[in-house]
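Left out: one protein chain. Kept in place: all the others.
Chain nomenclature is as follows: A, B, C, D and E, assigned in order of appearance, with residue numbering initiated at 1 for each chain independently.
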Amino acid sequence: MKTRISSLLGVGELNSTVQYDSNVDFGTSLSMATSNVLSVPVLVFLLGVISVRLKADLRLPDPVYQATAIYLLFAIGLKGGVALRASEPADVLLPIVVAIALGIVIPILVFVVLKWMTRLDGIDRGAMAAHYGSTSLVTFTAALVFLDSLDVNYEGFMPTLLTVLEIPGIIVGLLLAKKYASTRSQVEGANSRDSNSRDSISRDWIREVILGKSVLILFGGLAIGFLTGVQGYEQVEPFFGGLFTGVLALFLLEMGVLAGRRLSDIRTAGVGLIVFAVVFPVFAGTLGIISGYLAGLSMGGAMILGVLCASASYIAAPAAVRLALPTANPSITLTSSLGITFPFNLIVGIPIYYLVAQALENWFL
Amino acid sequence: MKTRISSLLGVGELNSTVQYDSNVDFGTSLSMATSNVLSVPVLVFLLGVISVRLKADLRLPDPVYQATAIYLLFAIGLKGGVALRASEPADVLLPIVVAIALGIVIPILVFVVLKWMTRLDGIDRGAMAAHYGSTSLVTFTAALVFLDSLDVNYEGFMPTLLTVLEIPGIIVGLLLAKKYASTRSQVEGANSRDSNSRDSISRDWIREVILGKSVLILFGGLAIGFLTGVQGYEQVEPFFGGLFTGVLALFLLEMGVLAGRRLSDIRTAGVGLIVFAVVFPVFAGTLGIISGYLAGLSMGGAMILGVLCASASYIAAPAAVRLALPTANPSITLTSSLGITFPFNLIVGIPIYYLVAQALENWFL
Amino acid sequence: MKTRISSLLGVGELNSTVQYDSNVDFGTSLSMATSNVLSVPVLVFLLGVISVRLKADLRLPDPVYQATAIYLLFAIGLKGGVALRASEPADVLLPIVVAIALGIVIPILVFVVLKWMTRLDGIDRGAMAAHYGSTSLVTFTAALVFLDSLDVNYEGFMPTLLTVLEIPGIIVGLLLAKKYASTRSQVEGANSRDSNSRDSISRDWIREVILGKSVLILFGGLAIGFLTGVQGYEQVEPFFGGLFTGVLALFLLEMGVLAGRRLSDIRTAGVGLIVFAVVFPVFAGTLGIISGYLAGLSMGGAMILGVLCASASYIAAPAAVRLALPTANPSITLTSSLGITFPFNLIVGIPIYYLVAQALENWFL
Amino acid sequence: MHEIDLLTIVTESILKERLINDLKIAGVTGWTMTAAQGEGPRNRRVSEVEGGNIRVEILADPHTVERVWTMLKDSYFSNYAVTAWQSKVQVSRADRYLGNESHG
Amino acid sequence: MHEIDLLTIVTESILKERLINDLKIAGVTGWTMTAAQGEGPRNRRVSEVEGGNIRVEILADPHTVERVWTMLKDSYFSNYAVTAWQSKVQVSRADRYLGNESHG
Partner (left out) sequence: MHEIDLLTIVTESILKERLINDLKIAGVTGWTMTAAQGEGPRNRRVSEVEGGNIRVEILADPHTVERVWTMLKDSYFSNYAVTAWQSKVQVSRADRYLGNESHG
């Protein structure tokens, strides 16, 4: 069963039967891209970036920013849970298995690809793998808003895949770094910079990753949505549904400031890293789209899975990596994920993944 | 005149004429209970409790939590004021008088009952009386949401009764403790632990109770709603009406964390206190329902008055008690009111009071 | 083209064709005034003032207050931008030119008038000129809510005029003070209290004025609204449109507290300043209304331009003045703008400007 | 530069208004407050529901600080969660922070 | 009044739970924390995304403070943004702040 999350977001039209012609020509595609850039959330992101250039950082007060993050995570989870309940188990199972597989494969690819694209050591490559193996909630929701604005359908259980993809990538990335560290310290002795990390890596990180607050809220929302169903959701729809895009816009103001601050670090990042931060998402996104089609998803659903694969975490992963891999350099991972990949995906990536999904549609559907 | 607050909450249907059959069978009752537990606010509360067990307390940032409390208090007051204006004075007067009487009788009952159920001294019993004599806004609103979901009507002026019941119970509880303290210090001399409390009891507490911020916002909302009427309310309805249940859900996340932290204290609370915290609400709730019927309230209204009597304060009363009775042990009162009675009411109490109100309906209406 | 911003705020009726009879009699006018005072935002403002009298200041937590300000500024800008795009450039140009002229003339008037009404020196008069030359967002939006409640049309691009009027007045006021300071220090030597201000005046103030956060958010919202248009706005309308009046009400609680704290300073302000703070707004408001008619605005639009001229800034101006004119006494400017002019405008000024606009209508339209 | 006492008090946020009031009665002419959280050996509090702790710093002459300590001992230590400490610091413009000696 | 050590630690807010835990292991019986921002010579941090710094104050006996310094040197200084300083202050009821000497 395919439902549109926008029908939950919107007021009426629960049984929306909007038809769209997926074989649109290039002119239409371009206008879609423009309409993505000219959406309020994307423009607000740019306003945040510009405000950093003007030295008047338009940050939200910290507690409000945190509450906004809680709201977004919970609202996405909730809607995903409601839609999951309305879905056939048979329709959901394969996509979940595929998502887990992607959550394992992608960080390994990152770890390997970065070895010949950059000079980063194994610790930093493991940290990168954890970031790119996980996902970005905001990129995901911006893609939903994009599809909704085009009236394109997608499976309602996509937030389930977001939740599923959130964790494995982080764990695999940390394991890769750990393995590298223990190998090297055997070779070089305990005086290397990794001796500390090896020590602390066994402490909080599993707890921090699996029971991190963002995962808990997302997962809690999913479970609550599943238990309460459409009827329960209706009571809170004006808050968690109607306001969603507006709150997302406010959140992107802050994201713009954070990304804007990273922009000046890009010069120091090295060409390899910059190329990686732009090219790898397109590659992983295409991988995700193909996997999505193979798992039986609709065009909209396959595109969203692509976005999940293409996006890099900048909330859950940084926290986990900072605790588990203290010697990894956060400015490398954050410059890449928050300073380059995130704006790239938000502004040009989303329309690209849409075009890719359209192009590949005839091969699969 | 009986209006449904949900008609103010909702968009249209101001003259809702929904009919319900109050003689539902047990199966239906059970399904109502289930639907209460499976509502978003209650599930979010449980998520908060669980997060404490997982050591990842999902608290809202403090300023957001406080703003949420202001919003809930004001919105409830506002809607109550609007409904009060639409009511016949004759319909409102008797319920108000009855509510004041309950606000005096219930804390006295608490003070006496605790004497033979527990070993608490008069100071702590006075503190408990102040908590159980006052009311819980969140329990009250959860009951409204419950009735709305069943399409059961109730008098729109119920928030007026909430406001009326907020204060007297606290004052009576503090007076009981004060009388106990002065009696004992006459007997034992000034060296008892109460000498300080006797001193400070005469300082800020009347001000703190009557002009406490929560009371002021609630009362201010009531007055503003009364003055502005339906026409003025319509302008702010999307904010104070439409979002209400969703904001309540967010608030309950925090309440769940606070209650969850108290859970571990329950073991140390003593059997008497635990039994009291579960049994007394049912007793006081039934008393409130009967009084409600005698005051001429509808079935829904009587049930809500029952909920008001059954619920214990954990915002206004703790603050007032802390200032006026510094020697009272807050962990006793909070474990009981927030750790036991609040979850009990929220999860099983509300359906119970509904069943009691139904059972007694034929005797009175 | 004349659109009503309320049609953007509301759900449907984009082509509202509401007719009103502008030659209403005095009784109707009075009832309009009453309905202004009895609106939720104005009553909440009074609740804030009263709470200060009762020593229980109902302030919002600081981060929430700041976020609310960001929300209001951005929402106003956004709606203005959407409406601007829907307007004919020819219709907008003259009003913008007129607004800039008013932004230069009014502070000069303030500087001169205060010279013979009070004993303030040139520094404090320049500070006052900066405050009264700029505008008050909240007074402006309260006037929009007032017109919406009367179903009176106004040009949708009014927020553009707000943005335009925000800055010039501050700059002119600061320049007047600066000129005074340099003249006097030439006469008296460098030991005057202005030596410091002369020094610092050349430092941050231009940046602070032009790139102040509030101006940036307002202007950013305007640009985003213009770029995204009605279609993009629809996605965020429930958040930035539907909630607007409710959030404004919450904001006014805090404004009431801040104004209430200034009330006690009024006695020390001197008769001249008090008279100025009440009479000058009426004068500047009338000037604005006449200018509005001359610029071709509708009755509603002329009235709003009057409100912009009549209102005094208490967010952007105080910050800029504090940095650029450190020797100016903030308690003079804030007592006047926040303690007197703001409540005056909010409660009686808005209906007055409406009556003036009505009275003058036949001469111009 | 002059030597003066700096007294820091950490207590339940619910006592905010009362503490400020008592400080003024003791002759304090100024204070700086930040919001805080904390744990201590007692931990018997309601503040969790009310927003944590407050941390108040007071610059004052030794006599005023002495009066504040007495006030804390008499009315706060036995019933409320309070931690306080004191040290000597250097200030310029010391007269700004000198208490009203009529209290001595 | 008794003399006691006051140790102030400023570090990344992400370390909050871990630091509190390590402090308790070192024998600290209480702490007071405020939210902070800051800049320093290193500035290599993720906290910007996670909410800035924390500023923790600990009253304790010299032995416990010594253990905390050792703990900081071993597990924090090399990898995280940390600034810490220490001074002597006066308290009453000093026993409230004395560490569990079984750690010595």
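Following the convention adopted for this analysis, a residue touches a chain if its C-beta (ideal position, glycine included) is under 8 Å from a C-beta of that chain, and two chains touch if they have at least 3 such contacts.
Model, not experiment: these values are computed from the prediction.
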| item | value |
| --- | --- |
| Chains shown that the absent chain touches, full complex | C, D, E |
| Contacting the left-out chain in the complete assembly, out of C:L323, C:I340 or C:V356 | C:L323 |
| Residue ranges of subunit D at the interface with the undisplayed chain | 1, 4, 6, 20, 29-35, 59, 87-93, 96-97 |
| Positions on subunit C where the hidden chain makes contact | 62, 66, 196-197, 199-200, 203-204, 258, 261, 314-315, 318-319, 321-323, 326-327, 329-331, 334, 338 |
| Subunit E residues that touch the omitted chain in the full complex | 8, 10, 34-42, 53, 55, 69, 73, 77, 83-87 |
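To be clear about the criterion, only the chains that are shown with their structure count from here on.
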| item | value |
| --- | --- |
| Rounded Å distance, subunit B centre to subunit D centre (Cα mean) | 35 |
| Distance between the centres, which are taken as Cα means, of subunit E and subunit C, whole angstrom | 48 |
| For subunit E, residues that touch 2 or more chains besides their own | 35 |
| Touching two or more other chains - residue numbers and ranges from subunit A | 61-64, 66, 238, 242-243 |
| Chain pairs that touch, as defined at the top of this document | A-B, A-C, A-E, B-C, B-D, D-E |
